[in-house]
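This report refers to the structure that appears directly beneath it.
Yeah, one chain of the complex is gone here, protein chain that is, but the others are all in their spots.
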Amino acid sequence: MRREIPLAITFITSLIIIVSFFIPHAPFGTMQEISLKWYAIIAGFTMLLGVDSLIHMHSQKIKRKKSGWVYSVVLIVGFAVFVVAGTISGFRYGTAMDINSSFMYLYNYVIIPLQSTMFALLSFFIASAAYRAFRARNLDATLLLITAVIVMIGRVPIGNQIWHNFPAIAEWIMAIPQMAAKRGILIGISLGYIAVSLRIMLGIERSYLS
Amino acid sequence: MNIFERIEKIDRRIIFLLVAIAVLLPLIFKVRMEIPISEPVKKAFVSVDTLSSGTYILISVDYDPASMPELQPMYKTLLMQCFEKGLKPVMIVQWPLGLPLSIKAMSEMAVEYNRIASKEGKDTVVYGVDYCNIGYRPGGVAQIVGIGKEIRDYFESDYKGTPLDSLPMMKDIHNYDNFALLFCLEAGSMGEMYVQYANARFGIKIIFGMTAVSAPDAYPYLQSGQIIGLLGGLQGAAEYETLMKKPGFATMGMTAQSWVHVLIVLFILLGNIGYFIGRKKRRS
Amino acid sequence: MDRYRVVFLILMLFLSLSVYGDEKIAPNDIQETFSDTVLFSVKINPISNFKGEDIPNDAGQSIKLSWEVSDDKSVNFYKIFKSDSPDGPFNPIVQLTSKFRRYDDRDDIKDKKDYYYKIVVMDNKGGAIESDVYGPYRSYAQWFNKKRGIVLFLALLFGFFILYYMKKAKKDPNLFIRRISGLDALDDAVGRSTEMGKPIMYILGIGEITDLPTLAGLNILGDVAEKAFEYGSSIRVPCYDPVVMTTAQEVVKQSAYAVGRPDAFNKNDIMYITKDQFGYAAGCDGMMIREKPGAIFLQGTFYAESLILAETGHSVGAIQIAGTTTTHQLPFFVAACDYTLIGEEMLAASAYLSKDPDMVGTIKGEDAGKLIILLFILIMVLMGTLGHIFHISPIIKIFNAIVALFIQG
Partner (left out) sequence: MYNFWAIFGIWMAAFLTLAIFSFLYKDNPFYKLAEHLYVGTSAGYMLIYTYFLTIKPMLIDPITKQQQFFLFIPAFFGIIMLTRWFPKIAWLSRWSIAFTIGIGTGLAITGSIQGILIPQIKGTLIALHGWNWTTLNNLLIIIGVISTLTYFYFSKAHKGVIGKTAKIGITYIMIAFGASFGYTVMGRISLLIGRMYFLFHDWIPLIH
């Protein structure tokens, strides 16, 4: 019983969406509207799913004093500070998103530096990988590296100064060969989506229920 | 160990230092370079520039601090263009971490434009009359399709909670038909969702402002006419700033970008020279 | 031989000089004059060409009104009135600014009932010019959205082939799937690594158990583990997600039994590192540097951390075979690894190995879809080209008719 009902729900809801795509007439149009609205509300709750396991895991780590529990304390404190700041801002401004609220202040001076620096690290890793790992070991990798060099130089102002046609060559590579290959891959991927969606709809693929 | 084997074994931190210096010097000495304009950016600029005053534009802010350096300059330049041409930009946000960025830049550009406008005697822009930000709602694709019928089904109020009907500019605005253009600022795959559903089902014209990582994947949509303009990465932002004759962060950053690219190309060449010499020695 | 490709390549690079041509890069860029985004054109003052019609392909209860205005400079706003009979009481329904040229009337309209409209132009000097009565107009609800007929046809076509092959694969899972050349690379990598007496490392990336590439990675792990145990070598599997770890332990244990060496399986060879992107990458790097594996397999779901893994793997001198479906990471794997299974190749390799009916059926179904699209493009292009070159207008008409079928909306 615990498996049949969910599979039936999945089949019926996707059928509603597909049928109302083709038949705009009375019952289906409104059915699609309602189910899309309900989907949005339920999807809103899924944003909360990760929070519990995170707090649970780290509070366990603190309780049992496992190695690195100090960092878990920092994590929980950071979490608490944001929740408190958000609640206070909510009461003062009606929303946490007001430009002068403490919540936005913390966003500007804590989340922006942390997240943007985390990804800025990648530029260093790319540089060291370019030096130590990217080798033209076969014709494919050679072709890749040559195109990469042309595009990297062509797309930036220095390319234009080396040879004024460089940017146009880089643009040609992007718009013709690169586009054609990406279109081929895109067609393959969307056929894949159709296949996976069909399998889920008909209950052949059930891993999402595990 | 010959010279190349030693070079290949260089410590990673020296490479990191070289990259940091290559970025810092051009920024400090403000070396300025001429920005060549590419076709997709020109098409995007012309599409916005030829709109008559009073036309509504939907700007979708779908990025977070991780892609702020590339997309925030595009967003700011686009807002300045809208204010100058008297267009009516409406901001919508699909990435939770992007909402504060959309709010911050919106108020900064409004203040800056009003400072210039009041000096030149033009009328200033007011929130809720000339521009507004309807914030975020969950649902992703379902919401994109949902607002195709009526925007208020999902966005009853703006990002601060003010009801949409009390914003003067939103009175006759119901769905995509009331917008001449949808300008998507994308760090991820939400742009493809707009193309697959908003453009395919409701026919709204779309322009992409994308991070450099995703820009190459958007060219098939440009060729098939699903989007009518494409800005790619910091270079795209710099080109748009140049077309608007308002050089900002992107234009300034392109010199550093050029130097680091040259540095990385050298790294690739050096690494491969060492590799081929090593391979020839091992074979002989 | 690769000579064939080098020739093609040089031809391609030469053709790139076509950039000198003055034609636009985007070939069939329908040169839209953007004036049509300028919604408002202007004529002499009174309203002309007022039209009301049912909105096609919709759920009814709506009538589309459109009109033209000579000069909207002097217009302050419009007021639209509606009534049930030509001379009946007209009550106002909406007031629109001068920019508007069309309006969808949706408030309490019943299908198949006559409605009459009147539009009043209020100019900014307070004057009002009333138009005469337009109508009757009716609204209808349609049972089928004709514009989406092509979508239904394609959905049925592709759906049929996918389900047909799924059924066929259930009866006979040995449907032909070509041997992916990457699998040979897998085998000799395991072989060379055991010759050097070095361990083998298998990294599944940072996917969850429900991600397709992670499932495919686990299938390939089963085959690699079998080869490793056959050659008497051991296999180390650092994991990102506890659920994926337990599944990997199961897969490797079955491989050990399948090769008849149950004793070779050691549960601690498959261990949990951490569920954090860069922490996991740092953990795997540490293991690579300590144990100096001969072969490293990077098969599964990878994001930005793929760079760090592939670089360290190369620096310890291991043979690296990568495979993922996240297209953004494939360029780095191709540049840094000895062999890479590209996107769907990885799924095909796992289907080839596991002979799992669902996977084999899906791949064959998708292949049918690709073949249809491929042949369709080929035929259409040949038809269109020959039609134009030899000026056979009926062929050109057919070509344009078929292309016109591909509408959206």
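By written order: A, B and C. Residues from 1 in each chain.
The rule is simple: a contact is a pair of C-beta atoms (placed from the backbone, for glycine too) under 8 Å apart; a residue touches a chain by one contact, two chains touch by 3 or more.
The shown structure was predicted, so the numbers you read here are calculated from the model rather than taken from an experiment.
Taking the complete complex into account, the chain left out of view touches A, B, C.
Note that of C:94, C:120, C:133 or C:177, the residue touching the chain absent from this view is C:177.
Interface residues of subunit A facing the missing partner chain: 2, 5-7, 9-18, 21, 35-55, 68, 71-72, 74-83, 86-87, 90, 95-97, 103, 105-124, 126, 130, 140-141, 143-152, 155-156, 172-188, 190-191, 193-194, 196-198, 200-201, 208-209. For subunit C, the residues in touch with the chain missing from this view are 4-5, 8-9, 12, 15, 18-21, 23-25, 27-28, 148, 150-151, 154-155, 158, 176-180, 276, 278-279, 282, 327-328, 330-332, 334-335, 342-345, 348, 363-364, 367-368, 370-371, 373-374, 376-378, 380-381, 384-385, 387-389, 396, 399, 402-403, 406-408. If you put the missing chain back, the residues of subunit B touching it would be 13, 16, 19-20, 23-24, 27-28, 30, 66-70, 96-97, 99, 135-138, 141-142, 145, 154, 156-157, 159, 161, 193, 195-197, 199-201, 211-213, 215-217, 220-221, 223-226, 232-235, 249, 253, 256-257, 260-261, 264.
Heads up, the rule we're going with is that only the chains that are shown with their structure count from here on.
When the interfaces B-C and A-B are ranked by how many C-beta pairs touch across them, A-B comes first.
Chain centres here are Cα averages; for subunit A and subunit B they lie 17 Å apart. Residues of subunit B in contact with two or more other chains: 39, 217, 222-223. Across the assembly, subunit A contributes residues 118-119, 126, 128, 132-135, 137, 145, 148, 171, 175 that each touch 2 or more other chains. Residues of subunit A that touch subunit B in their complex: 33, 36-37, 39-41, 43-44, 47, 93-95, 97-99, 104, 107-108, 111-112, 115-116, 118-119, 123-124, 126-128, 130-137, 145, 148-149, 152-153, 155-161, 164, 167, 171, 174-175, 178-179, 182-183, 186.
Those residues of subunit C whose C-beta lies close enough to touch subunit B in the complex are 24-30, 32, 34-35, 37-40, 96-97, 99-100, 104, 327-328, 408-409.
Across the complex, subunit A is touched by residues 8, 10, 12, 15-16, 18-19, 33-36, 38-39, 64-69, 96-97, 99-100, 103-104, 107, 135, 137-140, 142-143, 145-146, 149, 153-154, 159-161, 216-217, 219-220, 222-223, 232-233, 235, 254-255, 257-265, 267-268, 270-272, 275 of subunit B.
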